[in-house]
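Of the protein chains in this complex, one is absent; all others appear in place.
Then we have chain A:
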């Protein structure tokens, strides 16, 4: 499919980019890597009259780690994350999840900001952002605002971003060293969109009990979601096979996936339970008994 007619501008500064978005009202769309937006244009699912390319804006390509957290400029690509040797230690959950994002050529060009702004319900980055309580920085004509990841995404492919606003960075809270974690995802082909995925982490106190449990899901609702019911089961418990099976049973009941061309609802529900069992077993470093 060829793209519909549209205009293209490539501003040199963030201020110019925001002014351009404001000038075109709702008819402009921000493009960076374009790995989600260009297919949307090809399919006529998006029909802006102009693209504002933020791909050459300065200062949005950095990954920085400080006492405040880990900051990803909106233009950081999957390849940048993959190649940043610090992240295997600094945020192993993110590093593991990002390994599932798309294919080689797309990983070279797709950006974290684009993935967040696109808000695909099966995408890994929004899932990690919601699971880890990421904070997003959004810049618009009236200034800067900070939005929590779970409030940023309002539904399938929908966010709070205004037509004249640009997502400039994503901050993940610092990762605790001894944290237990796992990421599990199932897709028909590695790199394709997840049929379901689970991001899980918790900390262990001096008594060996779990606390601060965070369980996030992708691919089973119209947006990435946390499972507070499952987190409540894990917190304060020693994570063993019984707790894990109990958590998975609660998770299956807590989700209400839709039927679609890729999988029936019942399949996704069951898959999610299996993935959560695997994730928690891996995080706790135990082997679950084989199902009878």
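FYI, a contact is a pair of C-beta atoms (placed from the backbone, for glycine too) under 8 Å apart; a residue touches a chain by one contact, two chains touch by 3 or more; residues count from 1.
Simple rule for what comes next: contacts and distances are computed from a predicted model.
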| item | value |
| --- | --- |
| Identity of the absent chain, which is to be given by its UniProt protein name, from "Heme exporter protein C", "Aspartyl/glutamyl-tRNA(Asn/Gln) amidotransferase subunit B", "4-hydroxybenzoyl-CoA reductase subunit gamma" or "ABC transporter permease" | "4-hydroxybenzoyl-CoA reductase subunit gamma" |
| Residue among A:46, A:106, A:147 or A:174 touching the omitted chain | A:106 |
| Touch with the omitted chain, as defined above, among A:11, A:34, A:92 or A:140 | A:34 |
| Absent-chain contact - pick from A:58, A:173 or A:191 | A:191 |
| Contact set of chain A toward the excluded chain (per top definition) | 1-8, 10, 31, 34-35, 38-39, 41-43, 51, 53, 55, 79, 102-106, 108-109, 189-191 |
